[in-house]
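Here the structure comes first, spelled out in structure tokens, and everything after it is commentary.
Yeah, one chain of the complex is gone here, protein chain that is, but the others are all in their spots.
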């Protein structure tokens, strides 16, 4: 048998004390488990972006316990849950929308609301969630961690659909990566529905900022410093600047709406 | 028996080449040991904050070798030491205050000054400390690493006590976390001694900056954007802004004094 595996995804910041605390608790309570950091640079409190990252990263792994903590409501009544997955493994985290997309992607077959351990209200990651993950890793059945809840009721984040009409795609910018690539809540079908095809010159705007871009397949389809609108490696429509920072150029890191417009008469 | 475990805490920055060098040296010389990163984003040279983090994180683990490097005096005469702990394991690092609180928390039962290996004077972490940690991990006795020194003499950092009087708590801001929560060198007893209780409206100031806050138990006790003074998950008095950044609002990241004042007549 392979060793049990636990992944970590948080908004705690890269290699901060809080990430260290999770690792320490897991190393102490589940010393035989492998640990994989999925991401810790989620912007503080950005549940939606954390949820999207978890849903794209967790499926890369075999059955694992996925510990996720982006929890701006720590200390409020939102429950902490563990969700059993159809292929084995589980999601462990706050039921605030963070787990919804991953639960949908991996198949939620059971869920429990974690029993109140009397932990103080400020560091549930260390005091409640990591210990719960460790119990699963060392063989505890999901049902032993709390009271059953409907796995179909796990909360999903607000993911507003794009507005599409001929020559216009308007979508929420969900987040950015280290390179400034700005990912939109839209997919290849939305781009096609707007009639935007590789080679089209478009105007991309966010608030008061705008830039000219080319609908393209790869960064290298335009010279350095020029922008593209493309379908990225996650299947999402994204705005990128070849060897540059599109998010900075558009003055946004995510959370606002971005418009991609094909000027009249510009169709190739 | 469980595998040997080594933790790493530095001010080298998250996933920098310097952290990579420590991991590489440990992976090469102690391939069977598990490695846990406790924190690497300690502000450069902030020995006090590094010492406090080490003392709170190391006790989360079973017996381990804790390699810690925050060493603004690298190349000076301050010794490099290894400290044997009462529950097994050791601390390895510069004797500049960084190890004192952890030594006190875990119980120092022996100590050696590491033998001079003739390493150049600029990267003791890679050239002296990580190799010493690896020797301990592979079974070398503490005494074989250098000359005995008094474990009671391990240096502690400067931790100035708070000033407390009725309605006033003034304390050093020791550091901040990724969320901008600002931790003070004061505890629940100091808060109580100042007569500050949950529900009190207080004024928090640092230098020329100030904000209004509520003494509270959890972030969620105030609306988003409002500040609290609370006892945090480490037992320290802290200033936080619900879904905001208290350190930025107060214009400090630690190192200066913070005053919490209950206005006359404001007691509930």
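Each chain gets a letter, A and B, in the order it is written, and its residues are counted from 1.
To be clear about the criterion, a residue touches a chain if its C-beta (ideal position, glycine included) is under 8 Å from a C-beta of that chain, and two chains touch if they have at least 3 such contacts.
This is a predicted model, so every value here is computed, not measured.
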Out of A:15, A:96, A:122 or A:252, which touches the unshown chain?
A:15
Where chain B meets the chain that is not shown, the residues are 11-21, 23-25, 27-28, 31, 44-45, 72-76, 120-123, 126-127
Contact residues on chain A toward the hidden chain run 2-3, 5, 7, 9, 14-15, 19, 34, 36-41, 53, 56-57, 60-62, 177-179, 217-221, 230, 232-233, 243
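Throughout what follows, only the chains that are shown with their structure count from here on.
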Using mean CA coordinates as chain centres, what's the gap between chain A and chain B in Å?
30
